[in-house]
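The other protein chains are all here in position, but one chain of the complex has been omitted.
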Amino acid sequence: MHRFANPTQFMRIANAIFPWVAGLAVILFVIGLPIALVTSPPDYQQGETVRIMYIHVPSAWLALMVYGTMAGGSAAFLIWRHPIANLTAKAAAPMGAVFTGLALVTGMLWGQPMWGTFWVWDARLTSFLILFFLYLGYLALGDAFEDSERGDKAAAILCLVGSINIPIIHFSVTWWNTLHQPSIMKLGGDGVKSSVDGSILLPLFVMLGAFTMYFFAVLILRLRSELLAAKIRNARLSQAAVGDALGQAAE
Amino acid sequence: MSVFTTVLARDLRLALRQSADSLTVIAFFAIATVLFPFGIGPEANILARIAPGVVWVTALLAALLSLDRIFTVDFEDGTLDQLILSGAPLPVVVLAKVTAHWLTTGVPLIIMSPVLAVTLHLPAEGYVPLMLALLLGTPTVSLVGAVGAALVLGTRRGGVLLSLLVLPLYIPVLIFGTAVIEGAITGVPVTPLILAGFAILALTLCPWAASAALRQAAE
Amino acid sequence: MVRLMVEKTFTAQTFSGANLSCRRGGRLVFAGLHFAVPPGGALILRGHNGSGKTTLLRLMAGLTPSSAGHLAWDGQAIDDPDAHAARLRFVTHLDAVKPALTVAENLSFWMSLWAGKTNESALQKSLQAFDLKRFETFPARLLSAGQRHRLALSRLLVAPAPLWLLDEPGNALDDASLAALARAIADHRASGGQVVIASHGSAFVDDGMTLDVGAFTPTTAAHWSEEE
Partner (left out) sequence: MAEYFNMGGYAAWIWPCYGLVTLGLVGVLVTTLRGLNARTREFEALKSARRGDGA
């Protein structure tokens, strides 16, 4: 485990797998998009709108997976003080917010033809809306300190608190939804269940894979960037220290 | 005296000497609730329909306004350093401070709530559930809020940030808090025990999370 | 002035630190720092602004973690911050005085937190040591900056602890108070306690060891080599 805590070694491994991950992402998108958009048949219930599912479900899946990654990274950072774990959480967070936003927007655009309205207080949409706020809170807190290292720890604690709350929030919202709108149709779930059919599962899984590989590839790039930012900060600080020492010597 | 009672007694004494702080929170609760009839119109049946939700939402906002009192002053005047160095378990200190916060804001909100419910024409069978729901829900509000308040110590724009961090986490309490009241009115009772469950869960986790946040704030 | 009676002799233990480094805001403040304070000893921290005197004191208190090296008490590495906290008193540049409480209430709160109970005679002695007796029932908001600082210093005496960490304790003090502080430190050391003082001016002791924290500020090369 501690082998990965060393930034240089970790990045060596990450850089070694990067071409494979990035290549796989490209290949899966090249295969998946034509299947999703052209060759796969329309669903017998939802018609052509089922094509939205092939990007909505992967976005939603990544929205959750990124939060899981962040929670794991935050825990590892707080317990073992792994700097890389923290950088991973930090690098992943904006992507998680984007995926959550995309899941919400595609859900709304799917809801309009299905339910005749852009927004229903469906349990899943509502949960994702709250998840989106959790992401915004994490990003805002990490950015709110003058000393970025302090923001790191605060954001990590917040991330863990949020990860304990996500199941509670989902349970509450689901219960609330059944209480108030027992007749509403569930988004996504029925689409998948009512037609467990190869013609739908194939594009879905290829797109899930493509999105996941895209996430890992961009995550590695963002980690590189975060590490460089840390190095630049250190270099600048040491310049400031030298400047101070020169000033002292001149006095 | 134990650590808990020592810290609790001091915070209560401070709150008593600066009672204007608590009164401001109650005043906010009243004013914010009274705004709703102006925004929605004075029809009694509409107000009665939204009364449980309005009381809960304004109670949450009022509690939110008072959260920075828990740690900010102690952080700024050096008391927090000394509390961390007291040698006492920090979660116990945190729990004492949260208890003081609940006694000085949560309890006044509970006492005040029936008065405001009257102005919103809450049906008679809703009053006891309203107070019970607030009694079981507000401890969670104080506990979760304390974690947020500890996290934003030393930030720019702490107050606005605090609301962004904490309000999403209050949604479960809001859902079940209003459901308990509405259930009593519509005759489909909802158990308030789930609110007690949230409170117990918050009680077991929040003091530790807040302690971790306080330690990193003092680093 | 009442001379403080030596109430308790602390069991003799050495407080030491080995190879300490500390990062603040990504900057390596000092590195490879060693110190040892024997029972009854005094350590004076010197150094220019930003050399890390306050950081070192906070590290000694267990508030700030060290990025390398460790602190030791009686040769045993300190791993329980709460146990370490229980044997030290830390006077920072913030006085931790509550304006709404009286002087006596301010003191007795910390006394009951540290000692588990309030002891009227110890309270009176602490008040007298820094000439605060006549303010006993005053709300602390009426005190001047110097008087508040004396109140913070009087906390050192309400419950005995062997290790005193003092950050610029002479700030805002008049000559009489400086003398009172010097006397309190001498009594504390006579009873086997030790003291670490970060100070620009008066050292308060004439036989203390001096540590120039500025000498441990790493060079530019160290910053880079640590990253690469």
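All chains are identified by letter, namely A, B and C, in their written order; residue positions are counted from 1 within each chain.
Operating definition for what follows: a contact is a pair of C-beta atoms (placed from the backbone, for glycine too) under 8 Å apart; a residue touches a chain by one contact, two chains touch by 3 or more.
Quick caveat: nothing in here was measured; it's all calculated off a predicted structure.
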| item | value |
| --- | --- |
| Which of A:A14, A:I52 or A:A71 contacts the chain that the document leaves out | A:I52 |
| Absent-chain contact - pick from A:N15, A:Q45 or A:Q112 | A:Q112 |
| Residue, one of A:M11, A:I35, A:L64 or A:V98, that touches the chain absent here | A:V98 |
| In chain A, positions touching the absent partner | 37-38, 42, 47-49, 51-52, 55-56, 59, 94-95, 98-99, 101-102, 105-106, 109-110, 112-113, 214, 218, 221-222, 224-225, 228-229, 231-232, 235-236, 239, 242 |
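Assume only the chains that are shown with their structure count from here on.
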| item | value |
| --- | --- |
| Chain at the geometric heart of the assembly (C-alpha centres) | B |
| Separation of mean Cα positions, chain C and chain A [Å, integer] | 46 |
| Gap in Å, rounded to a whole number, between the CA centres of chain B and chain A | 31 |
| Centre-to-centre distance between chain C and chain B (centres being mean Cα positions), rounded to whole Å | 37 |
| Per-residue multi-chain contacts in chain C, two or more chains | none |
| Sequence positions of chain B contacting 2 or more other chains | 219 |
| Residue ranges of chain A touching chain C (in the complex, touch as defined) | 8, 147-149, 230-231, 233-235, 237-242, 244-245, 248 |
| Complex interface listing, chain B residues touching chain A | 147, 151-152, 154-158, 161, 164-165, 167-169, 171-172, 175-176, 179, 198, 201, 205, 209, 212-213, 216-217, 219 |
| Chain B-facing residues of chain A, complex | 78, 130, 133-134, 136-137, 140-141, 144-146, 150, 153-154, 157-158, 160-162, 164-165, 168-169, 171-173, 175-176, 179 |
